[in-house]
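Report on the following structure.
Showing just some of the chains, left in place.
Each chain carries a letter (A, B, C and D) given by its place in the written order, and its residues are counted from 1.
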Amino acid sequence: MRQLWLRHQSWLTPALLLFLPVLLFGTVIVASAVQSVWFGFFDWDGTGPKTWVGLGNYRELFGDPQFLVSLKNNVIWLVLFLLAPVIGLALALFLNQNLPEIRVVKAVFFIPLVLAHVIIGVVFAWFYDPTFGLLAMAARAIGVTPVAILSNEHLVTFGIIVAALWAQVAFCLVLFLAGLSQIDHELVAAGRLDGATGWRLFRFIVLPQLKSVTFVSAIITVIMSLRNFDMISVMTQGGPYGRSTVLAYQMYDATIFSYRAGYGAAIATVLFAIMSIYIGWFLVHTLREERRRR
Amino acid sequence: MASVSISNVQKSFGEVEILKGVSIDIADGEFVTLVGPSGCGKSTLLRMLAGLEKISGGTMAIDGQVVNDLPPKDRDIAMVFQSYALYPHMTVRENMAFSLRMRDASAEETRAKVDRAAEILGLGSLLDRFPKQLSGGQRQRVAMGRAIVRNPKVFLFDEPLSNLDAKLRVAMRGEIKELHQRLRTTTVYVTHDQIEAMTMASKVVVMREGRVEQVGPPLALYDRPGNMFVAGFIGSPSMNFIPGKVSGGEFLADCGLRLPLPGAPADAQRAVYGIRPEHCRLDPAGFEMNVVVVEPSGSETQIVLRQGGQDLVCLVHDRVDAQPGQAVRVLPDRAKAHLFDPETGVALTF
Amino acid sequence: MYPAPIADASPSRRLAYRVALYVSMLLWMAPLIAIFMTAARPQDDLLAGNYWGWPSKIAFADNFRQVFATSPMAGFFVNSVVVTVATVAGVLVLSTLAAVALAKYEFRGRTLLFAMFIAGNFLPYQILMIPVRELAVGLGLYNTVWALVVFHTAFQTGFATLFLRNFIAGLPEELFEAARIEGASELRILRVIVVPLIRPALAGLAVLVFTFVWNDYFWALALVQSDAAKPLTLGLAGLKGEWLTAWNLISAGALMAALPPVLLFFFMQKHFVAGLTAGAVRG
Amino acid sequence: QQALVINTDRSGTGQKAAFNKIVADFEAQNPGVKVTVNYSDVESYKTSIRNFLVTSPPDIAFWFTGARMRAFTKRNLFEDLSGFLKENKLTDTMKPFIPAVTDGGKQYMMPTNMTTWGFYYNKQVFDKAGVKVPTTWTELMTAAGKLKASGIVPFTIGTRDLWANSLWFDYLNLRTNGLDFHMQLMDGKVKYTDPRVKKVFELWADPVKKGYFLENASSYGWQEGIPFLSQGKAAMYLLGPYVRTSLPAEMHANIGFFPFPALDPKMPNYEELSVNGVGIPKGAKNKDLAKKFLKFFAEKDNNMLFAKGGAVLPSRIDVAITDDPYAAEQFAHAKGAKGSSQFYDRDTDPDMAQAGMRGFQEFLQQPDRVDAILERLESTRERIFK
């Protein structure tokens, strides 16, 4: 027994340690994801019997105008959400100073991060209210007819993105502040001595050192942008007339309101496929980083 | 190339006073080393000279021009950092060209200057590598290359060799020295390595707790330390210090030993007797002490002796066949002995 | 330290910076101030269209009282606490085990497992809704807080493992070796060396997972329906009531729901930030 | 000790209070019985009932009747209550509502109450603008024009939650094409591109294009439309009794009601009347006790108490609310109907309803796109009712 343990200890120990976490994660998360993909091949209302339709859902999906709207919105989200790292970095540079009160100020800037998206959505919906909202009041104050952002099929997605950016910028801000705190001061000093100032110092000396943080915040931002759901659900429920849906919301809408779980699963699968690109990218990066460190 | 004049410079970080009035004059083309215990303010002084730290008081002048409020880029100074501070995302060539690029030098000029510096330092074949693909010594050389491309008025070095291993350190030391002989650029060099301080500079500045303790040519500091601190700091192994008093032309140590004096100080004066390990030799004419440790290292042997609670370290160039516990006779070289005031530590002349 | 420290700048620039700082802070916080104001408004103000003006009277206490009177908020609060605390505890234990295994042991499939945790962590979790619900039903956990605990624990374990693994990988290998030489078994090393050393990371992680789970709405909707098991976020939706336009109450409830994570964040800011950073970029 | 679990979405303050009292009375009458009531808000209940009916059925569940009920009875998730209703003579006392709970000749729910729909208006605003309560479509349009001219929004509405808007469609369709046609459309037997449907949209387009509706309606939830009415910024709201229940009691006097006006004098007076019900899930653990409770719940006093709590109408025809003129008005309104449909999203397939309501939302904002919208709805219909 002891011999056995000794001989196999090298793999038995990690196996024992990993048993529970992997079991739980494997059954609840991984298996469910696989199952969900499987459901995408059925016509199913979510409770009753399933009917195999093969690629039927996908065929319908690619002809569904709503799907194209969602896809387009997803792209808009993805592109605009990448403002979060940019603004986050700018804000981080702005806040990266030594003042007695700076800790509190930073904390205030971090707060959106801990708020539920549901709450943020509600607040921004009031903000945009075309009659009573702050935005409308401001517009009227300067003599402009207020635009009903959430009722405007062209603006609605941008309106929601702004709300979501609020939280996402806070997220990137935290990362960049941490990144800035790890900047090699000697490199900056060397840069100054070499005659770099202002933008060039930032561009050639500081930014390259933030490469890893930038990558991570960009990828996470992309993934968050694809995953976003709560805001849309709270602010517009996909409206007006489905113009603000994204894949995640459309999937929910199809499953819950239209009772089409199979179709929803197919939408989810497409979303998953898109996201896989970024997950894979992140994985490759992380694992390579990993190997480099070893 | 330029002279540097530091007068009564002070520096505080918030409440804490780090530099308490430092004055150093450096002539054009001179090589000055700055030594002192960790935290005494060497780096701070250097960074102030570079313009990386504000000057709290006093003035710094380069070539007669006061630079207190000049930003780093206008001081025409190059600095080599302990960590080398190479830009990790640039190749060796780009690293060396960076300062020229920031000055909007033309492409040909840049190329010519970098190539020349690379040639001087033997970096020709490494120009396209990234810093992480270089060995420690090579990195060090690139850091120097980066400094010399610009042909600055003053070179600053902050412990540039401390990350290298012993052999490489010796080699690079030679290179830096040679470079200085070639370029004759005014240089300020911070180190905590005895040998570097002694062998490289024409002038050594010893600092302690934000003040200059002594300034002088290396051998002058070795031969005539101004106080106990400098005496103990310069030289390795450290000078032996033996408390006691002067009595009848001899030094009567508290431990009972009677030690020979070079001159004739006033009698009955309490003092500290200083003698370097290399100035003690085993000699039948000497006084008796017990051997504690014998450490032969091939070319020389270090012996720790003890008598009446007083330790004495001896460094002899022969093999010594003594065993711990054994008694031997040791004799200090009377001409090389020092006396210090036990209160102030100041060297006593006699 | 980039850009140049403002402490070295001229007094006028320092003042300008401070002003800019506070103005931007105020703008940034405007949405929160709005919630606060609304939570202080009596219902009549809203009906009268006084959305942004000064509240006609400060009805904070009234609103909160009404929140508790018109809904089992107290119960929801307890449920939220149970779900969150149980999840945090479970996640900490499981992810520590997994992270140690992935960080400090060499075995075949290690990279694969690690990749699995990372990938799972970034999944669009909406796709899990139906299978997870079925699973909860199968386990007889549907409509109990434990369904939420199980799901959140599993999902967050992915994230937490990624995060802790980076942290543990940073612990010097020599500590493990020293302990091994000194006669500690692997489990003992885990207990007496690893856990005490990663305590700061665990603290940061706890805060993070707390906020994630506390703020969850989607899964509560999918896995729970009775009041007995509803967490606060879902309860909050109920506050909308069937026939009410009580934004003041919703704000009050939102404040109540936001308070625990915000408080926790303020007390553990250092850990939180360190945690988030370690989770994303190894520092 | 017996346990009874009840799931309900009737979580409005008044109705909740009433139901709690009923439950307490029941417990008092039946010592040893412990009743647990799980209140949900309507929207999340719509999701969760599909889960719990299958997975962890309570003993009693509230729900909508009509197509929404049939979606479950089709899958055999509700207990047959035909016997129970008959035994307790409820088939008589609740007669008008029995069809709504019937599927394949059997009854699966017990009606609890009924909701009526119509125009709620601000009396002061009407007076100020010199507008009378309209009884015909033309009068309504004239009134609206007048109101609009005096700077008042004639019709407030919030379409973010989609459903409030479908009242307009339902009523216009009932008034133009009649109940049979409407129900055929609901059952997917008529094309959305049918000229008769188009006719409805032509009618509807008139007030839309004239700007009689609240601007940016889709920025608001249905509840958020109400303050415009109460504040006098808008004059009318086509909705249910929630308009009143949402407002403080002192404002009730100023809010009047009138039915959706007639369009075609030849068309009988069809109304939109929604019946809510309560049923026993197939998997209930304690069916006998559940029936006992339902019987108690159906007693005159309780039935009335429950209705009053929600400002809706009781499901028994043998009770009358005499102390509330508003209720009497509603009762008369319901009684006068020649026939009724329930509501768009209760009468048609949920998938279709979702698509339809989204189309109505778009129409309200972009009336010119009517053809595209109808094409889309038609293709959805073809997919669902194939």
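Definition applied: contacts are C-beta pairs under 8 Å (C-beta built on N, C-alpha and C of every residue); 3 or more make two chains touch, one makes a residue touch a chain.
On a predicted model such as this, the values are computed, not experimentally measured, just so you know.
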item: Whole-file subunit formula (labels as shown); value: A x1, B x2, C x1, D x1
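Just so it is clear, only the chains that are shown with their structure count from here on.
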item: Third chains touching both chain D and chain A; value: C
item: Taking each chain's C-alpha mean as its centre, the one farthest from chain B; value: D
item: A-C compared against C-D, more contacting pairs; value: A-C
item: Separation of mean Cα positions, chain C and chain A [Å, integer]; value: 15
item: Distance between the centres, which are taken as Cα means, of chain D and chain C, whole angstrom; value: 39
item: Sequence positions of chain A contacting 2 or more other chains; value: 46, 129, 205
item: Contact pairs between chains, per stated definition; value: A-B, A-C, A-D, C-D
item: Residues on chain D engaged by chain C in the complex (per definition of touch); value: 7, 9-13, 15, 36, 38-45, 47-49, 51-52, 54-56, 223-224, 226-227, 230-231, 233, 242, 245-248, 251
item: Contact footprint of chain B on chain A as seen in their complex; value: 184, 186-187, 189-197, 200, 204-205, 208-209, 211
item: Chain C-facing residues of chain A, complex; value: 9-11, 13-15, 17-18, 20-22, 24-33, 35-37, 39, 46, 93-99, 103, 105, 107-111, 113-120, 122-124, 126-127, 129, 132-134, 137, 166, 171, 174-175, 177-180, 182-183, 185, 188, 201-202, 205-206, 212-213, 216-217, 220, 223, 226-227, 229-230, 248, 251-252, 255, 261, 264-265, 268-269, 271-272, 275, 278-279, 282-283, 286-287, 289, 293
